[in-house]
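If you scroll down you'll find the structure; I have some questions about it.
Every protein chain of the complex appears in place save one, which is left out.
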Amino acid sequence: MRYFLRKIGFFVGTLWAVVTLNFLIPRLQPGDPAELMVRRLQGKDSQLDAAQVEAMRSMLGAPDGSLWTQYWAYLADLLRGDFGVSYTYYPFSVAEVIGQAIWWTVGLVLVTQVISFVVGIVLGAYAAWRRNSKLDTVITLGSTFLGTLQPFWIALVLLYVFGYTLGWFPTSGGYSASIPGLNMFFVEEVLSHSTLPAVALLIVTPIGWILGMRNTMIMNLGEDYIRLAKAKGLPDRTVALRYAARNALLPSVTGFALALGSVLGGTILVETVFDYPGLGRLMGEAVQNKDYPLLQTLMLLTTTGVLIANLVADLLYGVLDPRARRAEG
Amino acid sequence: MARPTEGTALLEVRNLEVRYEPKASRSMTAVQDVSFDIKPGEFVGLIGESGSGKTTLATALLRLLEKPGRISNGTITFDGTDITHLDQDELREIRWRDLSTVFQSSMNSLNPVVRIEPQFRDAIEQHSDLRGDDVSARVRELFDMVFIDHRFITAFPHELSGGMKQRVNLALALALDPKLVLLDEPTTGLDVVVQHSILQNVRKLQEEKGFAVLFISHDIGTVLDLSDRILVMYAGRIVESQTAQELLREPLHPYTKGLLGSYGDPRAETVRITYIPGRPPDLSLVSEGCSFAPRCPEKIDRCLTDYPELLPIESGEVACHVAALHRLGGADGVELPERTRRFVGPEFVKTADESAQARERDIVLTVDNVTKVFEKRRGLKVDRTVAVADTSFVLRKGAVTALVGQSGSGKSTLARMITGIDSPTEGRIVFHAPDGDQEVSSYRGRALRNYRSHVQMVFQDPYSALNPTKRLGQILERPLINYQGLKGDALRAHVEELLGTVALTPADRFVNRYAYELSGGQRQRVVIARALAVLPEVIVADEPISSLDVSIRAEILELLNDLVQDHDVGILYITHDLLSARMLADDVIVLNEGRVVEQGPALQVIRDPQDDYTRTLLDAVPNPF
Amino acid sequence: MRISRRMSHTTSLLVGGLALSLVATGCAGSAQDQEGEAADGMIAQLTFPAEVDATVGGLGNYNPYSPTPLTAVWLYEPLIVRNNLTCEETPWLATGATWDGGDKLTLDIREGVTWSDGEDFTAEDVAFTMNLQKDFPGMDKAGLWNDTFGAPAKSVTADGNQVVIEFEGNAAAKYDGIISTKILPEHVYSQVEDPTTYVDKEPVGTGPFEVASYNGRRLTLARRDDYWQAEKIKVEKIVQEGIFDSSQAALKLENGEIDAYYGDIPNPEKTLVEKDPKNNHYFYSPAGTTVLTGNLTQEPWNDPKFREAISYGMDKESMSDKGIYGIMAPASQTGLKLPAMEDLLPEQYAGADTVLPYDPDKAAEMLDAAGYEEGADGKRTMPDGSPLSVDFSVQAGFIDYEAIAEVIADNLNDLGVDTKVTASAPESVDEQKKTGDFNAVLEYLHGGCELARNLGSKLNSKQFPTEQDIFPNVGRYSDPATDEAIQGLSGATDREEQKPYLGELVDVMMTEFPVTALIYAPSRTIYRTENAEGWPTEDNAYASGADDRLLVMTNLTPPS
Partner (left out) sequence: MTTTPNDFMAEGDPGQAQSLEQVGGSTTPDRWWQVVWSSKKARVGLVVLALYVLMAVFAPLIAPHDPLDGGFTPLLQPSGEHWLGTNTNGRDIASQLIYGSRVSLLVGLFGGALATAIALVVGMVSGYTEGTIVDDVLSFVTNVALVIPALPLIITLVAYSDTRGVWLIVGIIALTSWAGAARSKRAQIITLRNRDFVTSAKFSGEGSARIIFSEIMPNMSSLVVAGFVGAATGAVGAEAGLAVLGLGDTRSVSWGTMLYQADAQGAIQQGLLTWIFAPGLALAILITAMSLINFGVDLLSNPHLRED
């Protein structure tokens, strides 16, 4: 009981700290959202028109009261599930805005993460099994080099080469002329529009999985149960997959859960470059426009995502590793 | 037994050499010129200290050597097939069906994420025609052979106790009725009683099924108990091969004698055990002559220059110039040491009289009806574990009290309470300090620190008890600085004195050494020196010799005994080993599941055990005599 | 094998899930876009980037009073278009506006205009819109009902085809705001509870286009045949799609995927024009002036002599080269956009002479004369011998400002004025402007047509920034005589009346150097003539392309 209370307490405490930071950090920044909105509409270096700022302020309902009362109101709203109205997308509520964007990111992230995870695991396992072979060297060195490239840089190169010079893929947006829905045209458009952002994300991500998998697998290959499996005269495939890879997969799988939780924030640059209508771009806009309600909710979403991912990783570990099951009892 | 004849052997090893050739460090020859045979159905023991190359040899026989190790010379012929250079696919045919194994530390040799049955199934299906329920039936049969409940067939490895896992491994090794089973220290790390029963089980099965066994161990007692024939390995070579009876009757190699000398009969009025001084050679250095010569009490000049060949002598084989000259003649003017079956080396002797005096000394610490209960919450349930129940005893100045029991008997919990790390749930532990009695559990902060200048600890594993990043001088300085405020020359002088006390001389050669540069015995001396630094009244020694090689255990026991005599220290000696308890202790307390089952003068308890549990413990002590 | 099979299964699940989830987001928009053949003399389609820099999926809103309507140009129209470049007025929904003193404005409302749903547009709609701004201050972008720049309105009444606005005092300076008010249909918006939060999904406007489809990303607008000046609109269809940064936009323009872009594309000459001189063009009209503003309450900026001296010590050509590829000309110190506003120039100043030349020697002499002497280390000191230093705050990320700041720093350091540039977040610079805690900044002097609100407020002591707002007088220039002139200027209702007051302001600029004009700041239009001609150009500078899109639209014709 104490164990669970502790765990829940930690969860709630962390959530509270995150919520509070989410509240404080944007407010510690200089800049007035109304001014920024007007500036955005007028151009970045314009002279602010006082009347417009006034109008904007009155429309957005500038935060009133002390920081303290704002904070309590914010907490109360959160508890009610009211995330407020986005400044950028006024008069739409933050929930509506995120509701529109989230599926794009979830789709993009899920697909790229799953692909990179699978590719990473397979390559990593293979590199470990054929350790010190040419292929191992190529895989580890190649993925290291690719992994160090700046995602934004890759995005630019892809955009230039495949989007414009070769014209193979559309360069911006999530779709173009089609009507969203379950029709072939739309699905085709979504797939073709997602290709470049997905590739930009894919080039950098598998490196972690490759190296992580390779290292754990190499370590596992030195374990007694692998030696015993070899002594048992089992085929290499069985030893590699059922014994070595199966065990080496454990830390990676929980790592994967964590990565899924935290990756939402990591697509800002790529989504922005490709004008992809997902949460990353939204986050970029929210930061730029001091869209407190949107920014707060997005940060809350990502941090809650990470927290839940942590929890899921814990649980998953219990499911995947029989040793953990008893320990958690 | 005569030298095995060609053709009848199941396993023939000829001139086997295994080299480790790492890129970064010096290469070394871990196994050198090893030749032996195992006949069908023969139970062969292979004995050697840690580092003697026995595990490397086993790995080479199984063809599981990995880089940088490789078989650099010689042949291995198994069942008529030369397997020295077979490729993995060809080896797969032989593996497990004919040649199976149980590894050292086989706690980890079961795949932790797969249930037990599939781990049997894959091996069985790989090598036989059994499928489906037939496999399950076979697994049940195997479980019966090793006395494990069938419900564990579907368990995960971690759900089994260490002993059970090892039985499962044994069952797994026998799954396909192999011709040869290689047991590499299969019971290391297990409790003495469990060890004993598993090994008896092995021997019984071997006799029933008629498979051959190569049994590798560092414990000559166990090997003698079980084996038909024994190979003794030292520094990568076989130095002696004899049948068990012959070896016991007349050990040929001085090293074998040394190993045998480390056993004594705990029931005797006066017990003598010997130890082999020094340490095994560094195999990465090329040495001349007999590699045992530096530690050998019988060595002659020739030993320093020529390596002795393994020669057939009487019923066995030995690689020793002296033994050969004694028995085969040809001494021709060489002055030979006296022919003996004992190891003529340092010796530790304990008489019953000494103990009687010690039992009259002043009490320094009283353990009074102490109970310790651990509570662990699991969800809504509370697990209460009684680690120690209603235990009382005293520690006296200049006397040794042994706390004997299996793991889990509550020995270590008592030690933790006595040293102030834990406090008792009930009862009191009173320290009779010079300035009045004080309850140990009342010490906090500075007082606790001060208390520890009176009570010190010696740990089981000297490898982990010494900080690997510190020089010995630094390690010994700290308690002197902290408790006695010594500085400068006085400090240095005192450190050297301490090193001298534990016979690490000349001290200046050791002051700047790191722990890894020392042998296990030397390390344990440093640990003892550190405990001595603060002139404690009590030393709690938690299994101080169990991680050391048999051949040097007596050396540490002797040192501890000297401390008791010379420094008037009271020792609480924690052990599972009744022999060593008898060697060191004046009083013996036998603990079982947290309760004292028997208590009294050491010799009395051992000679005339009142409790069944004590008898079980006594039975488990390997006794080759 | 196992792995790959599992993966493909997962992938197909994901794709399915993705598609499913998107069904929920589907909304608005119905027609597929097909390139149609244009009728004779017509343009089939023009493609622009999305107007707002933030759109998500189906959350479309056309309410022109929301901060980010999907389009703010083509649906709802203003009363009069006063173009940003020449300040010429083009009657739009109003055929004229007459001041009666500074406190009463009468608007003549155009007749024969219909809303896109067929209803007639009337003066009632105008009065309704303006009165709505009273009830909902969030809509009051002109400051009609409050006291920013002039007295608040007292009443707005429709009378036949006229709308009369009465003010509590002189409100002449509100003129620009009033005439650009976007007029809403009363028959729609009177049903709306709160027009500031109203999501206008089916817009009813008077504009030249109506919404044909919106699919969450691509907005298609179709030409209205019944538009009141339909004969001037040659474009059948407008497609607006996508938010592009400069690289994306440049590439899109290069490929002919969009017809115009109004943002910054570095070096358009080299990036675009050189690649296709026939079709690719740009028109950067001066929208205002980039100025160097010293904090006049701090040393050394409190000394007009210093300000004057360094005005000659800065290489504006180089700033233009480095900051904006030499496209914009060095600016006139008068604060007026020249030559577009040449006719407003007081007689004693000839246009060309008001652009101060780069003359470091003269600057050095003037500094010497003012007592800022050069020490042994080559650094000048204050007249009292204390160290002289200038610390620049430049908005990090404003590439052109950063380039300009570097030139200034180099120039001033060459002069012996120890100058340091600190790049800070734009918001931090704004904060510094508010608190006055800065030494010097680069900022913008708006060149709009309401000079009292632009040049005037830069010099008005009532326009110091506050903790709350960045009012324009960032440098804190304060002079009662100037304040009076500004008061007069903002009360004057026609150009001739304004001129003498303006002359005084220009005089202050030229002698007091409250800010130093550097180069003109552009309003950018980068466009292609493949599909349409008639964009404003250097030679035919009839409007600012970016700010006066409605006006430009009436000038576009198919390529000849």
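We just call them A, B and C in the order they show up, numbering each chain from 1.
The rule is short, and it goes like this: a residue touches a chain if its C-beta (ideal position, glycine included) is under 8 Å from a C-beta of that chain, and two chains touch if they have at least 3 such contacts.
All values reported here derive from a predicted model rather than from experimental measurement.
J.: Indicate each shown chain that the hidden chain touches within the full complex.
T.: Contacts of the omitted chain with visible chains: A, B, C.
J.: In the whole complex, not just what's shown, which of A:111, A:125, A:200 or A:299 touches the removed chain?
T.: Within the whole complex, the residue contacting the unshown chain is A:299.
J.: Write down which of C:250, C:291, C:314 or C:412 is the residue touching the left-out chain.
T.: Counting the whole complex, the residue in contact with the absent chain is C:250.
J.: If I consider the whole complex, including the chain that's not displayed, which of A:192, A:215 or A:238 touches that chain?
T.: From the options A:192, A:215 or A:238, the contact with the absent chain belongs to A:215.
J.: Just name the one of C:161, C:180 or C:267 that touches the chain not displayed here.
T.: Within the whole complex, the residue contacting the unshown chain is C:267.
J.: Where the complex has a chain not shown, which of B:32, B:56, B:217 or B:242 is the residue touching it?
T.: Of all options in B:32, B:56, B:217 or B:242, contact with the hidden chain holds for B:56.
J.: Hey, which chain C residues sit against the chain that's not shown?
T.: 246-247, 250-251, 254, 265-267, 270-272, 321-322, 325, 396-397, 399, 402-403, 406-407, 410, 421-425, 427-428, 432
J.: Could you please point out the chain A residues that touch the chain left off the display?
T.: Residues 10, 13-14, 17-18, 21, 25-26, 28-31, 132, 140-141, 144-145, 147-150, 152-153, 156, 160, 207-209, 211-212, 215-216, 218-219, 221-222, 251, 255, 259, 262, 264-266, 268-269, 283, 287, 295, 298-299, 302-303, 306-307, 310 of chain A touch the chain that is not shown.
J.: Just checking the interface: what residues of chain B touch the absent partner chain?
T.: Touch with the absent chain occurs at residues 20, 22-26, 28, 30, 50-51, 55-56, 67-69, 279-284, 419, 421, 449, 452-453, 456-457, 459-461, 463-470, 478-479, 482-483, 516-517, 519, 527, 530-531, 533-534.
Keep in mind that, in the parts below, only the chains that are shown with their structure count from here on.
J.: Calculate how many whole Å lie between the centre of chain A and the centre of chain B, each centre taken as the average of the chain's C-alpha atoms.
T.: Roughly 53 Å, centre to centre.
J.: Residues of chain A that touch two or more other chains: which are they?
T.: Touching at least two other chains: none.
J.: Using the touch definition from the top, which residues of chain B touch two or more other chains?
T.: Chain B, residues with two or more chain partners: not present.
J.: Per the contact definition, I'd like the list of chain A residues that touch chain B in the complex.
T.: 1-4, 223-225, 227-236, 238, 242-243, 246-247, 250, 320-323, 326, 329
J.: Contact residues on chain B for chain A in the complex?
T.: 62, 64, 88, 91-97, 100-101, 103, 105-106, 108-114, 122-123, 126-127, 156, 158-159, 377-380
J.: Sort out for me which residues of chain A touch chain C in the complex.
T.: Its residues touching chain C are 29-32, 35-37, 40-41, 44-56, 58-60, 85, 87-92, 96-97, 99-101, 103, 106-107, 110-111, 114-115, 118, 121-122, 156, 159-160, 163-164, 167, 171-182, 186-187, 190-191, 241, 272-273, 275, 277, 282, 285, 289-290.
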